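Here the complex is missing a single protein chain, while all its other protein chains stay put.
Labels run A and B following the written order; every chain starts at residue 1.
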Amino acid sequence: MRRIIIDADKCKGCKNCSMACIKAHKSSDATLAFADPQFESRNTILLNGEKKYKPLFCRHCDKPACATACMSGAMIKDPKTGHVIYDRDKCATCFMCVMSCPFGVLKPDRMTNTYVVKCDFCAEHGSEPSCVKLCPTKAITAKEVK
Amino acid sequence: MKHVIIGAGAAGISAARTLRKQSAVDEIVMIATDRLAYSRCMLHKYIGGERDEKGISFVEEDFFESNRIRFCSDRTVTKIDTSNHQVCFADGVESYDKLLIATGAESFFPPIPGLKGAKNVFGLRDLVDARAIKSQGSKAKHVVVIGAGLVGLDVAYGLLEMGKKPTVVEMADTILSSNLDASAALTYQMKFEEAGCMFKLGCKVEGVLSDASGQVSAITLGDGSQLNCDLLVVASGVRPSIGWLADSGIVCERGVVVDNYLATNIANVYAAGDVTGLSESWPNAVEQGEVAAQNMLGMPNEYTDTFSLKNTIHFFGIPSLSVGRLNGKEGDVEESREDRKRYQKVILRDGIPVGVILQGDISRSGFWQQLIKNKVDVSGRSKDIWKVSFADSYGIEDNGEYKWLFD
Partner (left out) sequence: MTQRFSCSTCKSADKVLEQFISDLPMETSFHRVESQEVKCEFGLEGVCCRLCANGPCRITPDSPKGICGANADTMVTRNFLRAVSAGSGCYIHIVENTARNLKNAALAKDTLKGTKALERLCDMFGISGGDVYSKAIKVADAVLIDLYKPDFEKMDLTKKLAYPPRYKRWEELGILPGGAKSEVFSGTVKSSTNLNSDPVDMLLHCLRLGISTGLYGLTLTNLLNDVMLGEPEIRQAPVGLRVINPEYINIMITGHQHSMIAYLQDRLGDEDVIQKARAVGAKGFKLVGCTCVGQDLQLRGSHYTNVFDGHGGNNFTSEIILSTGAIDAVITDFNCTLPGIEPICEALQIKQVCIDAVAKKANATLIDFSFDVRKATSENILDEVVAAYKIRRGIVPLRVLPDHGNDTTLTGISEVSLKAFLGDTWQPLIALIADGSIKGLAAVVGCSNLTAGGHDVLTVEMTKALIAKDILVLSAGCSSGGLENCGLMSPEAAELAGPKLKAVCQQLGIPPVLNFGPCLAIGRLEIVAMEIAEALGVDIPQLPLVLSAPQWLEEQALADGAFGLALGLPLHLGLPPFVTGSPIAVQVLCEDMKTLTGGHVLINGDAEESAVLLEDIILQKRRDLNLA
């Protein structure tokens, strides 16, 4: 499967990845569409205690705890692509996936708490993650992994 | 090899999935008392009308066909004949090479005088219960729910959606007392009350009264008062569903007794999910189903993650989660903070988080469970407990997955 590989040491905290993610998923044409509920990034950058950048991206885990926790069948690991895909229509918004993601990647949407904000590997953009395309330091790259 | 799974809940389905994934040729049979593989956690959405029966399924529409599973629906197993490798129905048998008991749990009806035998009294565990509550609820004038735990509130929520104004009676002084602390619980209580739900907290149900036709008509409370009631839902907890195993020779205590490989005392018979009483959470049941299936296939695998003190709650657009301890014990350090959108509490013991409650904003909070489960000392990480995150344990595997680096 393809996975976004992270080299945290190369991250400069520029948030291009987050802006790219928003752009790829927002429904409005406006650049900064705060009223658009989709105006939200799936990824983020954390700081550790030493103020070092630690990019937080969905790993599409081999054994995804979010899918295990899902009681509605909304979160499943696609056997073909290996990506963990989320079906908003099936989701019962119990948010067990949010609690179960061991790394704290998942979150309810910021405006309505009615769905989970989840990386889809830019399926609608030919599965070439938009964040990867815009990273200026190649801190994130998409690679085939076993 | 022929695998038979009794029960089509979280554990049963996950076991079937695993069996098929690992073995293309083995025969898989699933037996269930219902005609669907539905999620119990969504029954209230069915009652409230948010979803129909199909809508509470948690498997793909063609799950049984595509996985080549023979699904025996609407079938009740009466006993297991372990010496002949058979499960028995009233009208027949099904043989097995490997058997998985994944029958889950059933509603517990406390010994309240007059409760047993009263009509229009239901639990909420199965689709059958949900259908009954939905149809009786539409006619009922005075609905009472016993128990203000998650299931009780699920029922109340579904009834509110139906336009009913249920009364919830609870022995504890707060609602959701096994899921939240008093402060977080109060937020929901107020929302439920605003929506028309009434609560009788710190209240014991002393008796159930029925009319001449046996229909429930009222309940009497510990303070001597009486509540009119024409539909009673009992949500006083669940017990592993093991009554039917009485003469099978399978050793049961609270639930079916299993070893680390989820095997029972009888060869080739395994158990997974709520029926084991190991834990009562969906992710644990899924995990157990998977582990049991691997062992059934002769691929030895131990079930280790028994941590089940975790829950999420989501009513009225306010999500919450709790992991571990809800209230500090002597010697614990409690840190909490609150604003117009959230309430957060962390309980620490010797620098190790042992409990967390987050309400209102649970974004990117999954790491807490790892800190608590793995007893990670966070005292050296940051002066500010609220800044703790995966960033301080940030590791990456060769295959690009994250891994926790514990100091």
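By our rule, contacts are C-beta pairs under 8 Å (C-beta built on N, C-alpha and C of every residue); 3 or more make two chains touch, one makes a residue touch a chain.
Since this is a predicted model, take the numbers as computed values, not measurements.
Across B:Tyr270, B:Tyr343 or B:Trp368, the residue that sits in touch with the chain not pictured is B:Tyr343. Screening B:Gly152, B:Gly360 or B:Gly400 against the full complex identifies B:Gly360 as the residue touching the chain left out.
Within the entire complex, the positions of subunit B that touch the omitted partner chain are 187, 337-344, 359-360, 386. Hidden from this view is one chain, which touches subunit A at 12-15, 45-47, 53, 136-138.
The rule is simple: only the chains that are shown with their structure count from here on.
Subunit B meets subunit A in the complex at residues 10, 14, 39-42, 45, 57-60, 282-283, 286-287, 310-312, 314, 317-319, 321, 323, 362-370, 381-382, 387, 389-392, 394, 396, 399-402, 404.
Interface residues of subunit A facing subunit B in the complex, by the touch rule stated above, are 3-6, 8, 44, 46-49, 52, 54, 56, 59, 61-62, 65, 68-73, 92-96, 98-108, 110, 112-114, 143, 145-146.
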